[in-house]
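Missing here is one protein chain; the remaining ones are kept as they sit in the complex.
Labels run A and B following the written order; every chain starts at residue 1.
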Amino acid sequence: MSGRKLEPFTVFSIIGVGLAVLCCAIPFWMIISGSFTSESELATTGYSLFPDFDFTAYEMIFTGPAVLDAYLASVFITVVGSALSLAVTSGLSWVIARRVPGISRPLTVFSYLPMLFSGGLVPLYLLVTQYLHLQNSYFSVILPLLVMPFLVFVQVSAFRQLPESIFESAKIDGAGELRMFFTIALPLSKPILAVVGLFYAVHYWNDWFMALLFIDDVHKFPLPLVLQNLISNISFTQMLPQLAETATPVYQLRLALTTVAIGPILLAYPFAQRYFVKGITLGATKG
Amino acid sequence: MSTLKTRHESRTSPPSGPPARERRTRGKVTGRTSWSVGLLALPAVGFFLVFNYLPMAGLVVAFKEFDVNLGIFGSPWNGLANFAYFLESGDAARILFNTLFLNVLFLGATLAAGILLAIMLNEIRGTFFKRASQSVVFFPYFVSPVVISIILQVLLAGASGGGGAVNDAMAGFGLPTVDWYTEPGPWPWILTVVKVWQLGGYLSVIFLAAITGIPEEVYEAGMIDGASRAQMAWRITLPLLKPTGAVLLVLGVGRIFYGDFGTIYAIIGDNGTLFENTDVIDTYVFRALRQLGDFGTTAAIGLFQSVVGFILVVIAVLIQRKYSKETSIL
Partner (left out) sequence: MSNPTMSRRGLLAAGGGLSVAALLAACSSQPKAAGNQAGGALALSLLLPGDVPAGWDAVLAEVNKKLQADLGFTIKPQFIPWTSYGQQALLKFTAGEKFDTALQARWLNMTQLAASGSIVELSSLLSSGKYPNLTATIDPKIIELNRWSGKLYGVPQINSVARFHHFSIRQDLADKYGMSDITDFAGLEKFWYDVKQKNKDITPIGLNSRLPKLLVAWNPVGWLNPYMWDNPTMSLASFTGESLNFVLAADGKQTGSSHPIPFWEAPGMMDALRLVRKYYQDGLFNKNALTLDSKALDSQFKAGRVATAWAMTDGLSSAALPELTKNVPGAMIANVMPLKGGANAKPYQTFQSDNFVVLNAKGQSNGKAMQLQDWASIKENHDLLNYGIPGKDWNPVGDDKYEKVSTYTFPGFALAWRAKLERRIKEMTESEAKWFDWAQDIDNFTVDPYASFVPDPEPVKRENAQVTAAMTQFANPLFIGAVDVDQGLDKLKKALDRAGLAKLQAEMAKQADAYLKGQ
């Protein structure tokens, strides 16, 4: 297989991917490089391809209140949240994917409607603060985001791609539905579990809005909320008084914040990538 | 080389079922087992009930004259007045058109980009380059809209508000320069490029996972038939990505009346010269209501977007079931 000559399509693909990589890598580099470039330089040119090792913005971020606390909070929310979400989503997706008469179809509609209809901010706020009393608990960030209908359907479609013959034979072997789920479906679905888990992780890692709504203790802010505070702290209206600030590096700070937020996810990505290997062959099931 | 290795690995660990035993039931799931399988969905059902369906009671505010002090349920009814506000405004037709047009562009372009990128990435075999490029194309998803807006301004206007990298390049080719930030024409396309940049890599991950689910034997059979890589991508990979693509498409259709507020507002903001081609329902509503804080009207417009989206989804699902039953989500 490896000895074959390169086919035109492969060459085309390499060039295509190469271009896509360039389109993403150059801005990426501009952000990282810019985050190490002095503010006056950035304000003049707007970008920088060669950093001049100016750490002002990072000093500001890491000496600010509670950035380390914020990292820990975010890690907790992301890890616990993704694990819960993945477990709950997998269960639901399996039931939908199995096309159980009288259950799967209503369940599909039931799971899809929340993607379209929402009661809005006020009822959710009242629910979480006045009925569940979750203020300042990290579960106030995790629970409202627990299941994303979008990812449910991604997972359903992956479950449905598993060859029916495996389950037929497992059933003949006397396996129950639960058993098939845990011992066959899940192990065979590693790539999609990795993807869905990754997407949930990304989702939790990026979320600042729930935290903004429900967490008011500064020391419990997750990272994205801290960053959002800094990045969006531009006067919303001119009527708002300017404050006597000591030179805040605006451009540099925004780029540095982006870098700080992206870092951990980029580290997590290769970890998930590990599972993107062929996990199934027809031959194995026929045997 | 690596293909061989992965195949070898998976062969060695087949899913091991329990020893064969006689059972009468076969084929469709029976009543008893279906009840037990339903248990798996219970946590999710509970979640939806509490965090989604319960708060939906708040939708009544769309039909009320909202008063801060009286709250959602205490405020007086006002019929359809909240809906009239948007639909009767002279801009409704243009904004609805923009919303539809931009979202169709975004949806089509990002899905196509995701599929193309996934297929091309799949062609590159187990090298460092493949892994690194996957990470790199995924990264734009994490760039906050504020930063995207900064990058765009550098490209289109330059830091000092005159020139910009794109204009410099165009001047280099002898083309006339453009005042991008006061010229509405190109913006639907600029925004589409931004969306593709943002989501192409993200979506490709989903398709890549679907591609890994395709049994290697299918490709081997193709190879024996003497198919080229391009033919196999076209005839084997692409059709097998159809179910996933169809699901994403249907899900996208349901949200087609929602603008992508975060990105569009960060980039366009209050730049009125560009609204002609870029103003969508969400940005319009935000702009008109930010100083009134009227939850009633906001809810009414949200409900309108949902209902229209719902109708479109029902139509999409019906079409799907008629022409391509196996990809239907229902």
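The working rule: a residue touches a chain if its C-beta (ideal position, glycine included) is under 8 Å from a C-beta of that chain, and two chains touch if they have at least 3 such contacts.
All values reported here derive from a predicted model rather than from experimental measurement.
Among the residues A:33, A:169 or A:183, only A:183 touches the chain that is left out of the figure. Within the full complex, the residue among A:75, A:172, A:212 or A:266 touching the omitted chain is A:212. Hidden from this view is one chain, which touches subunit A at 39-40, 42-44, 60, 63-65, 80, 83-84, 86-88, 90-91, 121-122, 125-126, 129-130, 132-135, 137, 139, 143, 182-183, 186-187, 212-213, 216, 218, 228-230, 232-251.
In the full complex, the hidden chain is touched by subunit B at residues 9, 12-13, 43, 67-71, 81, 84-85, 89-91, 149-150, 153, 156-157, 159-162, 179, 181-182, 267-273, 275, 279, 284, 287-295, 297.
Note that only the chains that are shown with their structure count from here on.
Separation between the centroids of subunit A and subunit B, computed from CA atoms only, is 14 Å. The touching residues of subunit A, counted against subunit B in their complex, run 1-2, 7-10, 12-14, 16-18, 20-21, 23-25, 27-28, 30-31, 42-47, 87-92, 94-96, 98, 100-103, 105, 107-124, 127, 143-144, 146-147, 149-150, 152-154, 156-158, 160-163, 166, 168-178, 181, 183-184, 187-188, 191-192, 194-195, 198-199, 202, 206, 231-232, 251, 254-255, 257-258, 261-262, 265-266, 269-270, 273, 276-285, 287.
By the touch criterion given at the top, residues 1, 3-4, 6-7, 9-11, 14-15, 17-23, 25-29, 33-34, 36-45, 47-48, 50-59, 61, 72, 116-117, 119-121, 123-124, 129, 131-144, 146-147, 150-151, 153-154, 158-160, 197, 200-201, 205-206, 208-210, 212-213, 215-217, 228-230, 233, 240, 243-244, 247-248, 251, 254-255, 295, 298-299, 302-303, 306, 309-310, 313, 329-330 of subunit B touch subunit A in their complex.
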